[in-house]
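Remarks on the structure that follows.
The block that comes next holds subunit A.
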Amino acid sequence: MNYQPSDYLPIIVQLGAALAFIVLTMVATHWLGPKRHSSKKDDVFECGIESIGDARTPISVKYFLVAILFVLFDVEIVFMYPWAVNFKELAWDGFVEMVVFMSFLLLGFIYVIKKGVLKWEK
Partner candidate 1 sequence: MMPILSILIFLPLIFALVIAVLPQHYTTYFKWITLGVTGVELVLCSYLYFSFDKTALSYQFQEQLDWITLPLGALGVGSIDYLLGIDGISLPMVLLAGIVMFVGAISSFEIKDKQRGYFGLYLLLTGSVIGCFVALDMFLFYLFFEFMLLPMYFLIGIWGGPRKEYASIKFFIYTLVGSLFILLVMIGLYLSVIDPVETAVQMGLIMDKSQVTPELITQIQQLLAEGKILPEQLVHTFDLRFMADAANFVGDSWLHKAAEVAMGDFSIRAIAFLLLIAGFAIKLPAIPVHTWLPDAHVEAPTPVSVVLAGILLKIGGYGFLRIAYPIFPEQATHYASLIACIGAVSIVYGAYNALAMKDLKKMIAYSSVSHMGFVMLGVASITSQGVNGAVYQMFSHGILSAMLFLLVGVLYSRTHDRQIDSYQGLASKMPVYTGFVALTFFASLGLPAFSGFIGEFFTLAGAFNTPLLPKWITVLGAFGIVLGAGYFLWTLQRMFFGNFWSKYELSLLPDLNVREKIMLFPLAILAIAFGIFPQLLLDVTNETVSQFLTLFV
Partner candidate 2 sequence: MNAIIALSLSGIASLFLGFSTNRKNLLITTLLFVLVALGLNLADWNHEYFWFNNMLKTDNLSINFSSVILLSTALVVAISRSFGDDEEHTHPAEYYAIMLFAAAGALMMVTYENMIMLFVGLEILSVSMYILTGSDKRNLRSNEAALKYFLMGAFATGILLFGVALVYGATGSFNIHGIGEVVSRTKKGMELFEGGVILYAGIILIFIGLLFKVSAAPFHFWTPDVYEGAPTIFTTFMSTVVKTAGVAAMYRLLSISFPAVYGLWGNPLVWITCLTLIVGNITAVYQQSFKRMLAYSSISHAGYLLITILAKTPNTNGSILFYSLAYSIATISAFAVLMIVSENKPKDGKPDESFEALNGLSVNNPFLAFVLTVSMLSLAGIPLTAGFFGKFFIFTDAFSNVSPLFKNILVVAILMSAVGVYYYFKPIIAVYMKKGEIAEIQLPLIYKITLIITTALTIILGIAPDLVKNMF
């Protein structure tokens, strides 16, 4: 455990390489790509269909709610992997702690349901 600052050199090299790649590709595409401007070309959607109205159409907040709730509960599952791997060593202590954790999640879920967040048509 006796690192010299020079031991971090590979990291700097890696950083530099990553940065250089980004800059290189961006500059390269800019130079290489052909550029043709026309009123049709500069349209928002290039699918041949005339665009109508504002691109920023309001989307129902329900989508976001469901999405964020999904992410929330999904991420919590991550904690179960290490628990599963160390299931034996953690034994009953681990089990109890996991039960507490899951019951908190469950409480949150009940709250979400009671709040009516998942009711699509309200």
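Methods note: a residue touches a chain if its C-beta (ideal position, glycine included) is under 8 Å from a C-beta of that chain, and two chains touch if they have at least 3 such contacts; residues count from 1.
Inclusion criterion for the candidates: all candidates are chains of the complex that A comes from, given by their letters.
A quick note: this is a predicted structure, and the numbers were derived from the prediction, not measured.
All listed chains 1 or 2 share the complex with subunit A, though the touching one is 2.
Per the touch definition, subunit A reaches candidate 2 in the complex via residues 1-5, 104, 107, 111, 114.
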